[in-house]
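Structure provided below as C-alpha cells; questions to follow.
With one protein chain withheld, the remaining protein chains of the complex are depicted in position.
Labels A and B are assigned to the chains in the order they are written; within every chain, residues are numbered from 1.
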Amino acid sequence: MDQDKPRHWIAVALQLGATGGLAALLISLVGMVEEFAKRFIIVDVLEMGQALLLLILIATGYMTSRRLADRPPRIRLLAAVVSGLVPAVMLFALVLLIEPLNMRSIFPNASPTLIEILTFGQRGAIAFAMMAVAGAAQAAAGGAVPLVSPRWRAPIVQGVVWVGLLGLLQDILRVTLTNIPGATFVLSWMFGGGSGKGLSILGAVVIFALVGYATFRRQGRPAAAASWRSRLDARTARLVNIGIWVAAAVGLYLLPKLLGPYLSEVTNSVGIFVLMGLGLNIVVGFAGLLDLGYVAFYAIGAYVVGVLTTTAVGDQAGQIVWGPAMSFWLALMAAVLVSVMAGIILGVPVLNMRGDYLAIVTLGFGEIIRIMAGSDFLKPFTGGSQGIVQVGVGRIGGLVAFDKPQTIFYVVVAACAAAGFISWRLRDSRMGRTWKALREDEDVAQAMGIHLVSTKLLAFATGAAFAGLAGALFASKIGSIYPHSFKLLVSINVLSLIIVGGMGSLPGVFIGALALVGLPELLREFSEYRLLMYGALLIVMMLNRPEGLMPEATRRRELRETDGPEAEAPPEGVANPGEVAASG
Amino acid sequence: MLRRLMERFTLTDIFMWVVGGSIVTLVVVGSYATLSQGTYTARHWFDFLVFGLAQGSVYALIALGYTLVYGILRMINFAHSEVFMSGAYIGFFVITAMSGSGFLDENPLVALLAVFLVAMITSVTIAVLLERIAYRPLRRSPRLVPLITAIGASFFLQEAFRTLFGSASKGYPDVPALQGTWTLQGEFIIQKIQVLVIVAGALMMFFLYMFVMRTKTGKAMRAVSEDKDVAALMGIDVDAIIVRTFVIGAALAGAAGVLYSLMFRLINAYIGFIPGIKAFTAAVLGGIGNIPGAMLGGLFLGIFESVGPILFLDGLGVAAPYQLKDVIAFTMLVLVLIFRPTGILGERLATAKA
Partner (left out) sequence: MTTSVLTARKVTKRFGGLVAVDQLDLEIADKAIHAVIGPNGSGKTTLFNCITGFYRPEGGEILFREHHLESLSSDRITRLGIARTYQNIRLFANLTALENILVGEHPHLKAGMFSAVFHLPATVREEEEALVEARRLLGYVGLGGKGDLLAKNLAYGDMRRLEIGRALASRPAMLLLDEPTAGMNPQETREMTAFIRRLRDDLGITILLIEHQMRVVMGISEKVTVLDYGQKIAEGTPSEIQNDPTVIEAYLGRGSASAVLREAASPARQPL
C-alpha cells in the first residue's frame, strides 16, 4: 500500500495533471499532433491532432475525478479543472521555449506548425488564456463523467466514441457506401464538403443522437435478444439456424465486391493474422508453451510455396536454381506438411525447457530460419536477400484465378473457417483439456497420465500447420517473398493480438486481429506512429485488462445445466478399481 | 538391462544426441579445415579475439541487467535493450555538444566521464520509470502479463526515441584521445577504443561483484532474489531493493551504451534490439540469475560470435560466413540448454516438483 493517509486534492490534481502534461508534450514532440492535424474528424471543426489532445485532457480530468471519488462533487470538478490547467501551462512553456532554446535541432518536430496548432493560432497572453480555458474545460468535461448518473453516462460515452470511430474510419464508409447502390445520398449529408474530408456537423450530431438513444434504450432490457431465440420450437429454430448460415454465406460472397480491392486486401491481411493467431492460440493459449519464434513456421510455409511454384527458375540474377513450378494447391499441401514436420523438429529440443528458456530458444529458432533464408549460403535455393519472385497463384481449371484481393479473400476466409472449426472442436475435446492441463501445471498433468512429449509436440505441430498455411497464402497474395517479411516482429504481433483479444479465446483472436492488424492498416496517418501506439496499447491493456477484450471465461456464462443433487452413491465407473487398462 | 536403458533414454533423447553430435562434428571438421588451410594468420585470430572480447564486454554489461532483474523478479525485462539504447542516445547529444565546443579535445577524460554520467542517469531514469509504471503493478500477475508489458514498453521506447529525435541515424564524433592503436610484440595491433571497452567493462564488472557480495544492499539483493517474502519478514524493504536492482542494471547498461557507441559510432533508436537479445542469450547461457554467469556468458558469446563464423564455417566452404554469426550464437545456446539445462555456471534458482 502506498498511501494510507488521504492526500490533499490539489496534490492529486497536480500530480495527474503533470502526467497528462507529459503525455501531451510527448505526442506534440513526436509529431503526432502535427501529422494528425491533416485529417478531420468533423470537417472544419475538429481535426485529429486536436482530438488527440482533447482525449488526453479529458482522460486527465476523468482520472482526477475518479481518484478523488470520496470527495464532494464540487471538489472533484475543481480538481479536474486544476488538473487540466497543468498541461496547458506545460504546453505553453513548450511553445515559449522552442525558439530561444533552438529545440528544433534536437526535436525535429518542434516546428512552427506545431506552435500554430497548440496556440490556436494566437500569440502571447491571448494564446495562454485560450489554452488555459481549453485545458480546464476539457478536463472538467472528463471530470464530470464519473459524476453523471450511469444511465446517462453510457449513452454519452458511446455516442462520442462512435462519432470518433466513424470519423476516423470515414474512408471505409465512403468506399463501402459508394459500392452499395442507392446509398450515395447518405454520403452527401453525412460527410461534409468543407475544406477536407470528414463528418459533417450534421452527420456527427445524427450519429451521436442515434447511438446515444440506442444505448439508452438497451439499458432497460438486457436479455431481450437472447431469449427470443430460445423460445422457438425445435423445427423453427433449425430453420432459423439454416437461414442464418445461408445469409452469412451470401454476405461473405458479396463482401469483397462491396469492399473493393483496397479493403479486401486489408481484410486478407487480417485474415492471415487470424489464421496465425488461431495457431499460436493453441500453442500459447491452450498449451501454455511460450513460442516467440512462431514466425519460423510462417516463413517455412511461404518459402515452400515460393520455391515450389515460382516460375523464376534458372541461373540469372534473382532466380533460384531449382523450382518445379507446380500447382499452387499442391504446393499449399506441401507447405502445411513441411511446417508440421518443422513444428515437430523444432519442438523436440525444447521439450524439457521451462517458460523463459523456451521463449528465448524459440526466438532463436525464428531468427535462425530468417537468417538462413536470406543468407548467401542458401541463396541458390531461397533467393537470398532478393527473395523469390513470381510466386504462383491458385487456379481452378482455366476459369477461376485467385490473383486479386477480392478473389484471394475467399481462400483466406475458407482457411480461417477451417482453422477456426478445428480449434473449436479441439478446445472442447479431450485433447483441448489435456493442453490446458499442461498449461496449468505440467507436473501434475503428467501425474494425470498425460504423455508430455506427444502432447507438446502435437501442440507445436498444429500451431505450425496453421502458420504454414498462413505463410503459403501470404506468399501467393504478395507474389514475392523476402526474408525481411519474417522478422521477430511478426511473432510479437501474433502474440500480442491473442493476448489483447484474450488468451485461449477464439473470438478473441478475431477481435485482436481486427484491432492490431486491421485498424493500423486502415488508418494510414497512423503508420508512422503505429508501433508507438502499439507499444502503449500493450502496456495499457496489460495494466488494466490483462484477460483481454474477450476472455475465455465469458463463454462460461452460458451455463450448462447445473448438476442435480447427486446421491452420494459411488460413481459407476469405479466399481472395479485396479482394472485400469495398464496400456500406458 | 537393455529395457532399463531404453526406459531411461527416450527416443527424443536419442534424437537430440544425434543432432548435437552432428553439430559438434561439423564444428570440429570445419575448424580443422580452416586452420589447416592457413588463410588466417595469428594476427587475424588475435584481431577476432580482441574484437570478440570488446563486444563481449558490452554484452556482459547488458546481460548483468537482465540477470539481476530476473533473479529478483523472475521476469525477462524485455525493455532493458531500450534502457541500453537510451543511454547511448542521450550520450550522443552530450558528446556532440562537447565535441563542437572543443571541450572533448582539451579534456577528454573529464568530457568522457561526463558523457558516461549523463548516459547512466538517462538509462537509470528510464529503468526506474519502467519499474514504477509498468512492472510494479503487475508483480503478482501470471508470468505472461509482465512479459507482454515489457515487450510493449520496448516498442514504445524505441519508437518514442525515433519519433522524438528523428529517424536519421546519428554518428558519435571522433574522440582524438581514443584514435589510433597500440602494437604488441611488434605484430598484434589493438585499437585504443577496444582497450577502453575491455578495461572499463572489466572494472565495472569487478565493482558490481564486490558490491553484490560485500555490501549490505548487495546482501539484501541476494536475499530478495532467494525468497521475496522471507526477506520482507527479515525487515528488508523489498520495493526499495527492487528499485535499486533496476538502477544498478540500468547504470551498467547505460555505460555499455556509451562504450558501444564509441566503438561502432553509428546509433539509432534500434541499436538496442540485437545486442539486447544477444545479452539475454548470454545471461541464459551463463545461468540466469547467476551474476558471474552473466559476465562469463557475455564474454564467451562475444568471442564465440567473432571467432566462430570464420573458424567453423570458412573451412566448410560456406559463403559469407559472417552473415550466419547469429545462427552460430543461437545454435550454441540451444545446445548448451539441451545438454546443460541450467546454463554453464548453473542457475541460482531451483524449482522443485511437488
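As a convention for this text, contacts are C-beta pairs under 8 Å (C-beta built on N, C-alpha and C of every residue); 3 or more make two chains touch, one makes a residue touch a chain.
This is a predicted model, so every value here is computed, not measured.
From the options A:Lys257, A:His451, A:His484 or A:Arg545, the residue with contact to the chain not on display is A:His451. The chain that is not drawn here is touched, among residues A:Val163, A:Ala437 or A:Met542, by A:Ala437. Within the complete assembly, residues 421-422, 425-426, 429-434, 436-437, 440-441, 443-452, 458, 462, 553, 556, 559-560, 562-584 of chain A touch the chain that is not shown.
To be clear about the criterion, only the chains that are shown with their structure count from here on.
Separation between the centroids of chain A and chain B, computed from CA atoms only, is 32 Å.
Put simply, chain B touches chain A in their complex at residues 10, 12, 15-16, 19, 70, 76, 93, 133-134, 137-138, 141, 143-149, 151-160, 163-166, 277, 280-281, 284, 288, 318-321, 323-324, 326-327, 330-331, 333-334, 337-338, 341, 351, 353-354.
Only residues 26, 29-32, 106-109, 284, 290, 348-349, 351-357, 359-361, 363-365, 367-368, 371-372, 374-377, 379, 443, 453, 492, 495-496, 499, 503, 528-529, 531-532, 534-539, 542-543, 546 of chain A touch chain B when the two sit together in their complex.
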